[in-house]
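With one protein chain removed, the remaining protein chains of the complex are shown where they sit.
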Amino acid sequence: MEVTMKYFGQLVDVIGSHEEQKSIKVNTTDELLQQLSENYAISHIPFQLAVNDQLIGDEEAVKLNDGDVVALLPPYAGG
Amino acid sequence: MEVTMKYFGQLVDVIGSHEEQKSIKVNTTDELLQQLSENYAISHIPFQLAVNDQLIGDEEAVKLNDGDVVALLPPYAGG
Amino acid sequence: MKKVFIEGPISSEFIGDSIAKHQSKTSIGAHNIFLGQVRADEVDGKHVSAIEYTCYEELANTKLEEIREEAFSKFDLVCMHIYHSLGLIKTGEICFFVFVSAKRRKEVYSATEWIVNQVKDRTPIYGKEIFEDQSHQWKVNS
Partner (left out) sequence: MKKVFIEGPISSEFIGDSIAKHQSKTSIGAHNIFLGQVRADEVDGKHVSAIEYTCYEELANTKLEEIREEAFSKFDLVCMHIYHSLGLIKTGEICFFVFVSAKRRKEVYSATEWIVNQVKDRTPIYGKEIFEDQSHQWKVNS
């Protein structure tokens, strides 16, 4: 399936993109993150996950569907 | 001697003036206030006294000199 | 001694200009502004239409200078300004403007609150609340 990945803050530098369409073979956010951390050095960056504009709990693994938007959100720095 | 009297707030209404030159025969602020309260109904109005732009303590009686400026200051209401 | 008292209302343009003047100070990270606006309070069925402010300016300036010095020693500020109107200020118009600027945001709120309260408590300013029918009462700070 296809998902839209959105990256913010420091993750933009590490991954080299702020948004991309991704064809994935995995089914859950857990597996997706596992795959990402194999491809990019992101393990030292703390971040939260949002699927379709909803924040996901740290221990939560969410089933993904075709067309989902997955955002990786490091600590906020507004103001 | 001559002193300048300055009245503020509610005292302006009661005394009917905000500033006046006054010839006085008394020598201290105590006596001056005594005299004022005989002439005007000011006893129900709380106020502080300042002589020459210096606040005077409630229990303090200050000797007056010719040319002094005596101000009667009800509770402040700025802001 | 900075000029605090302004004849008439404090305009929104004056406030905007004051903000603009602080944009060249690149050590400032946070501003906090308090504005007092004249309310159309209702008393016994009549509405306040304006407040006429007077003050004992000589003593007020001494007290404001004390407040300024104490504020800088109590709080870590880059700068601060106090403006208060004199004369007739209509409802909806601004009569009091406190402007605090600091490197970081942490202390600006309590600095502003402290300054506003000190000005109210320690500065000989008087407000005559004028009603629609031209009757009046003297403002009392709560």
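Residue numbering begins at 1 within each chain, and the chains themselves are lettered A, B and C in the order written.
The rule is short, and it goes like this: a contact is a pair of C-beta atoms (placed from the backbone, for glycine too) under 8 Å apart; a residue touches a chain by one contact, two chains touch by 3 or more.
Since the structure is predicted, the reported quantities are computational estimates derived from the model, not experimental observations.
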Touch partners, limited to displayed chains, of the chain removed from view: A, C
Hidden partner chain, residues of subunit C it touches: 12-13, 15-17, 19-20, 22-40, 91-94, 103, 105, 108-110, 112-113, 116
Absent-chain interface as seen on subunit A, which is shown: 6, 8-10, 13, 18, 50, 53-55, 71, 73-79
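Keep this in mind: only the chains that are shown with their structure count from here on.
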Geometric centre distance via CA averages, subunit C-subunit B, whole Å: 27
Multi-chain contact sites of subunit A, meaning residues that touch two or more partners: none
Set of subunit C residues in contact with two or more other chains: none
